[in-house]
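Note that one protein chain of the assembly has been removed; the remaining protein chains are unaltered in position.
So, chain A:
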Amino acid sequence: MGNIIYNKRLTDEYYLIKIEHKNNGKMGQFCMLRAWDDDPLLSRPLSIYDRDDSSLTFLYKIVGKGTKIMSKLRAGDDIICHGPYGSSFPKVKGKIALVAGGVGIAPMYLAAKELSKDEDNIIDIYFSLRGVEILREELSSVSDNLILKTNERVVSLVDADKYDYIFTCGPKSLMKDIYTNAKDKKATVYASLENRMGCGIGICYVCTCKTKNGNKLTCKDGPVFLGSEVFIDD
(Lines give C-alpha, C1' and ligand atoms only; values in the text may rest on other atoms or scores of the structure.)
Protein backbone atom coordinates (compact mmCIF):
# COMPACT_ATOMS: atom_id res chain seq x y z
CA MET A 1 0.00 0.00 0.00
CA GLY A 2 1.30 3.45 -0.93
CA ASN A 3 1.23 6.56 1.20
CA ILE A 4 -1.64 8.47 -0.44
CA ILE A 5 -4.65 8.65 1.88
CA TYR A 6 -6.87 10.45 -0.61
CA ASN A 7 -6.59 12.60 -3.73
CA LYS A 8 -9.82 14.55 -3.93
CA ARG A 9 -11.02 16.50 -6.95
CA LEU A 10 -12.54 19.83 -5.89
CA THR A 11 -13.11 21.25 -9.39
CA ASP A 12 -11.66 20.56 -12.84
CA GLU A 13 -8.60 22.54 -11.76
CA TYR A 14 -8.19 22.12 -8.01
CA TYR A 15 -7.32 18.99 -6.04
CA LEU A 16 -6.57 18.17 -2.42
CA ILE A 17 -4.12 15.36 -1.76
CA LYS A 18 -3.49 13.90 1.69
CA ILE A 19 -0.48 11.68 2.31
CA GLU A 20 1.10 9.80 5.18
CA HIS A 21 4.34 11.58 6.01
CA LYS A 22 5.86 12.15 9.44
CA ASN A 23 6.60 15.83 9.81
CA ASN A 24 6.79 18.82 12.06
CA GLY A 25 5.86 21.25 9.30
CA LYS A 26 4.96 24.85 10.00
CA MET A 27 2.46 27.20 8.34
CA GLY A 28 3.95 28.59 5.13
CA GLN A 29 6.45 25.78 4.57
CA PHE A 30 6.37 23.58 1.47
CA CYS A 31 7.37 20.10 0.31
CA MET A 32 8.86 18.75 -2.93
CA LEU A 33 6.57 16.09 -4.40
CA ARG A 34 6.98 13.68 -7.29
CA ALA A 35 5.16 10.59 -8.50
CA TRP A 36 7.09 10.00 -11.70
CA ASP A 37 10.53 8.88 -12.84
CA ASP A 38 12.48 11.42 -14.87
CA ASP A 39 9.87 13.15 -16.99
CA PRO A 40 9.17 15.79 -15.85
CA LEU A 41 12.56 15.87 -14.23
CA LEU A 42 11.88 18.08 -11.24
CA SER A 43 9.69 17.62 -8.21
CA ARG A 44 6.80 20.01 -7.60
CA PRO A 45 6.98 22.47 -4.70
CA LEU A 46 3.62 22.59 -2.91
CA SER A 47 2.68 24.59 0.19
CA ILE A 48 1.33 22.67 3.15
CA TYR A 49 -2.46 23.11 3.29
CA ASP A 50 -2.96 21.08 6.47
CA ARG A 51 -0.95 18.75 8.66
CA ASP A 52 -0.73 16.60 11.71
CA ASP A 53 2.33 14.76 12.99
CA SER A 54 1.86 11.82 10.64
CA SER A 55 0.21 13.36 7.57
CA LEU A 56 0.32 16.29 5.21
CA THR A 57 -2.36 17.71 2.94
CA PHE A 58 -1.63 19.81 -0.16
CA LEU A 59 -3.93 21.86 -2.34
CA TYR A 60 -2.80 21.96 -5.94
CA LYS A 61 -3.98 23.30 -9.24
CA ILE A 62 -3.39 21.48 -12.52
CA VAL A 63 -0.91 23.64 -14.39
CA GLY A 64 1.47 21.35 -16.28
CA LYS A 65 2.72 17.83 -16.74
CA GLY A 66 3.56 17.13 -13.09
CA THR A 67 0.29 18.28 -11.55
CA LYS A 68 -1.59 16.49 -14.34
CA ILE A 69 0.11 13.21 -13.34
CA MET A 70 -0.64 13.96 -9.69
CA SER A 71 -4.33 14.41 -10.45
CA LYS A 72 -4.54 10.81 -11.70
CA LEU A 73 -3.21 9.31 -8.45
CA ARG A 74 -5.51 7.39 -6.16
CA ALA A 75 -5.65 6.40 -2.51
CA GLY A 76 -3.05 3.71 -1.92
CA ASP A 77 -0.70 4.93 -4.67
CA ASP A 78 2.79 6.17 -3.85
CA ILE A 79 4.10 9.69 -3.97
CA ILE A 80 7.61 10.77 -2.95
CA CYS A 81 7.69 13.71 -0.57
CA HIS A 82 10.81 15.57 0.58
CA GLY A 83 10.53 18.27 3.20
CA PRO A 84 8.98 20.29 4.75
CA TYR A 85 11.36 23.03 3.66
CA GLY A 86 11.65 26.80 3.86
CA SER A 87 10.66 29.58 6.20
CA SER A 88 7.26 29.88 7.85
CA PHE A 89 4.73 32.52 8.82
CA PRO A 90 5.41 33.88 12.31
CA LYS A 91 3.09 32.99 15.19
CA VAL A 92 1.66 36.46 15.67
CA LYS A 93 -1.05 37.77 17.94
CA GLY A 94 -3.84 40.26 17.24
CA LYS A 95 -6.08 40.98 14.32
CA ILE A 96 -4.84 39.16 11.26
CA ALA A 97 -5.94 39.23 7.62
CA LEU A 98 -5.04 36.34 5.33
CA VAL A 99 -5.29 37.49 1.72
CA ALA A 100 -4.96 34.98 -1.10
CA GLY A 101 -5.54 34.66 -4.80
CA GLY A 102 -6.10 31.34 -6.57
CA VAL A 103 -3.94 28.46 -5.43
CA GLY A 104 -2.26 30.97 -3.10
CA ILE A 105 -4.94 29.97 -0.59
CA ALA A 106 -2.99 26.74 0.02
CA PRO A 107 -0.88 27.89 3.01
CA MET A 108 -3.70 30.02 4.45
CA TYR A 109 -5.86 27.19 5.74
CA LEU A 110 -3.03 25.95 7.96
CA ALA A 111 -2.12 29.53 8.92
CA ALA A 112 -5.73 30.23 9.99
CA LYS A 113 -5.93 26.94 11.87
CA GLU A 114 -2.68 27.57 13.75
CA LEU A 115 -3.36 31.23 14.51
CA SER A 116 -6.91 30.57 15.69
CA LYS A 117 -5.57 28.30 18.44
CA ASP A 118 -5.01 31.56 20.30
CA GLU A 119 -8.58 32.52 21.12
CA ASP A 120 -7.75 36.20 21.41
CA ASN A 121 -6.71 36.34 17.76
CA ILE A 122 -9.16 37.50 15.12
CA ILE A 123 -8.64 35.89 11.73
CA ASP A 124 -10.24 37.24 8.56
CA ILE A 125 -9.68 35.46 5.26
CA TYR A 126 -9.94 37.30 1.93
CA PHE A 127 -9.86 34.86 -0.97
CA SER A 128 -10.46 35.45 -4.65
CA LEU A 129 -10.21 32.99 -7.49
CA ARG A 130 -11.26 32.54 -11.08
CA GLY A 131 -14.01 30.10 -12.00
CA VAL A 132 -15.85 28.08 -9.39
CA GLU A 133 -15.45 28.66 -5.65
CA ILE A 134 -13.72 26.08 -3.47
CA LEU A 135 -13.21 25.35 0.23
CA ARG A 136 -15.87 27.74 1.62
CA GLU A 137 -16.82 25.47 4.49
CA GLU A 138 -13.24 24.56 5.38
CA LEU A 139 -12.04 28.17 5.40
CA SER A 140 -15.10 29.34 7.40
CA SER A 141 -14.36 26.77 10.06
CA VAL A 142 -10.92 28.25 10.82
CA SER A 143 -11.68 31.99 10.51
CA ASP A 144 -13.83 34.69 12.10
CA ASN A 145 -14.83 36.17 8.76
CA LEU A 146 -14.48 34.77 5.28
CA ILE A 147 -14.71 36.98 2.22
CA LEU A 148 -14.67 34.64 -0.78
CA LYS A 149 -15.13 36.07 -4.27
CA THR A 150 -14.96 34.52 -7.70
CA ASN A 151 -13.79 36.51 -10.71
CA GLU A 152 -13.48 39.63 -8.57
CA ARG A 153 -10.53 41.14 -6.74
CA VAL A 154 -10.46 41.41 -2.94
CA VAL A 155 -7.47 43.71 -2.44
CA SER A 156 -9.56 46.89 -2.11
CA LEU A 157 -11.70 45.27 0.58
CA VAL A 158 -8.74 44.89 2.95
CA ASP A 159 -8.37 47.86 5.31
CA ALA A 160 -4.76 47.70 6.45
CA ASP A 161 -5.46 50.00 9.43
CA LYS A 162 -7.88 47.43 10.84
CA TYR A 163 -5.23 44.73 11.12
CA ASP A 164 -2.02 44.12 13.03
CA TYR A 165 -0.76 41.66 10.43
CA ILE A 166 -1.54 40.68 6.87
CA PHE A 167 -0.29 37.40 5.41
CA THR A 168 -0.60 37.15 1.64
CA CYS A 169 0.00 34.55 -1.05
CA GLY A 170 -1.00 34.53 -4.69
CA PRO A 171 -0.17 36.30 -7.94
CA LYS A 172 2.66 38.79 -7.54
CA SER A 173 0.42 41.70 -8.54
CA LEU A 174 -2.02 40.87 -5.75
CA MET A 175 0.72 40.60 -3.15
CA LYS A 176 2.39 43.79 -4.26
CA ASP A 177 -0.94 45.69 -4.19
CA ILE A 178 -1.59 44.42 -0.69
CA TYR A 179 1.84 45.58 0.38
CA THR A 180 1.47 48.97 -1.29
CA ASN A 181 -1.98 49.53 0.28
CA ALA A 182 -0.62 48.65 3.71
CA LYS A 183 2.42 50.92 3.47
CA ASP A 184 2.36 53.57 6.20
CA LYS A 185 -0.62 51.83 7.77
CA LYS A 186 -0.87 49.71 10.88
CA ALA A 187 -0.55 46.22 9.44
CA THR A 188 2.78 44.43 8.96
CA VAL A 189 2.74 42.36 5.76
CA TYR A 190 4.26 38.93 5.28
CA ALA A 191 4.19 37.38 1.79
CA SER A 192 4.71 33.80 0.68
CA LEU A 193 6.44 34.07 -2.69
CA GLU A 194 6.18 31.72 -5.60
CA ASN A 195 9.07 31.30 -7.99
CA ARG A 196 10.29 28.63 -10.40
CA MET A 197 12.29 26.21 -8.28
CA GLY A 198 14.75 23.47 -9.11
CA CYS A 199 15.84 21.70 -5.93
CA GLY A 200 13.74 23.28 -3.17
CA ILE A 201 16.63 23.23 -0.69
CA GLY A 202 19.01 26.00 -1.75
CA ILE A 203 21.61 24.30 -3.94
CA CYS A 204 20.59 25.19 -7.51
CA TYR A 205 20.18 28.99 -7.25
CA VAL A 206 17.40 29.24 -9.84
CA CYS A 207 14.77 30.75 -7.51
CA THR A 208 16.78 33.77 -6.44
CA CYS A 209 14.69 36.82 -5.59
CA LYS A 210 15.86 40.37 -5.11
CA THR A 211 15.44 41.77 -1.62
CA LYS A 212 16.48 44.87 0.28
CA ASN A 213 19.28 42.76 1.69
CA GLY A 214 20.58 41.42 -1.64
CA ASN A 215 19.70 38.22 -3.44
CA LYS A 216 17.87 35.59 -1.41
CA LEU A 217 16.73 32.09 -2.28
CA THR A 218 12.94 31.78 -2.40
CA CYS A 219 13.15 28.13 -1.37
CA LYS A 220 15.56 28.38 1.54
CA ASP A 221 15.44 31.95 2.85
CA GLY A 222 11.72 32.07 1.93
CA PRO A 223 9.13 31.35 0.75
CA VAL A 224 7.79 33.61 3.54
CA PHE A 225 9.37 37.05 3.64
CA LEU A 226 8.51 40.36 5.26
CA GLY A 227 6.74 42.41 2.58
CA SER A 228 9.08 45.34 3.21
CA GLU A 229 12.05 43.11 2.39
CA VAL A 230 10.89 41.85 -1.01
CA PHE A 231 8.60 44.47 -2.52
CA ILE A 232 11.28 46.91 -3.44
CA ASP A 233 10.90 49.33 -6.31
CA ASP A 234 12.29 47.72 -9.42
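Basically, a contact is a pair of C-beta atoms (placed from the backbone, for glycine too) under 8 Å apart; a residue touches a chain by one contact, two chains touch by 3 or more; residues count from 1.
Methods note: contacts and distances are computed from a predicted model.
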Quick one: the chain not pictured, UniProt calls it what, "Substrate-binding domain-containing protein", "Dihydroorotate dehydrogenase", "Transport permease protein" or "Phosphoenolpyruvate-protein phosphotransferase"? "Dihydroorotate dehydrogenase"
In the whole complex, of A:Ile5, A:Ala75 or A:Ile201, the residue touching the missing chain would be A:Ile201
Please output the residues of chain A touching the missing chain, sorted low to high. 34, 38-43, 65, 80, 82, 196-199, 201-208, 214-215, 220
